[in-house]
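Of the protein chains in this complex, one is absent; all others appear in place.
Let's turn to chain A:
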Amino acid sequence: MSGELLAFFILSLIAIAGGVMMLNLTKVVHMVIALVFTFLAIAGLYVLLSAEFVAVVQVLIYSGAITIIMLFGIMLTRHDDRTEAKTGKGRQWLVLASVIAFFAIMFYGIRNLSLGEQATTLHVKNTEQIGMLLYSKFVIPFELVSIVLLVALVGAIILAKRDDKEKEGESQ
């Protein structure tokens, strides 16, 4: 049990440190690397929660694909840009107050939260359990996901290809 606790502490420390570094670093590419550390630490936390499949998906999608998309997005824009000058003192205090208020509300909200009985067999054939449920009980959401992906694909193409068409229009 103590090994699990130790792993949890280290992983959550990496996750929080990655998040804080992402906010405090000045170069955008360094921020993405800090974000990758957060993603990987969260994947480790999923492993601790017996959610192996979700952990692998986290590594594949978030620290793989999403990071690549972010890097491409950065490289397309002003990639050597630095963080703008700091905002005023009053606004900082306002942000601090809202952070504390958010924490208080969340703490009050989840303090007495009961998640029901804990599942104990999650680690047994994790992926197969997910597959069984996803393709029998949750078929409709799954098929909706395919439509969401299709819409995302078409929308991305329309957004990114518009530039070329305008150029063609100019040349005509």
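Here, a contact is a pair of C-beta atoms (placed from the backbone, for glycine too) under 8 Å apart; a residue touches a chain by one contact, two chains touch by 3 or more; residues count from 1.
Following the convention adopted for this analysis, contacts and distances are computed from a predicted model.
A chain of the complex is left out here; the name its UniProt entry carries, from "Urea carboxylase", "NADH-quinone oxidoreductase subunit A", "(2Fe-2S)-binding domain-containing protein" or "ABC transporter permease subunit", is "NADH-quinone oxidoreductase subunit A". In the full complex, the hidden chain is touched by chain A at residues 3-4, 29, 47, 50, 53, 57, 60-61, 64-66, 68-69, 72-73, 75-76, 79-80, 120-121, 123-124, 127-128, 130-132, 134-136, 139, 142-143, 145-147, 149-150, 152-154, 156-157, 160-161, 163.
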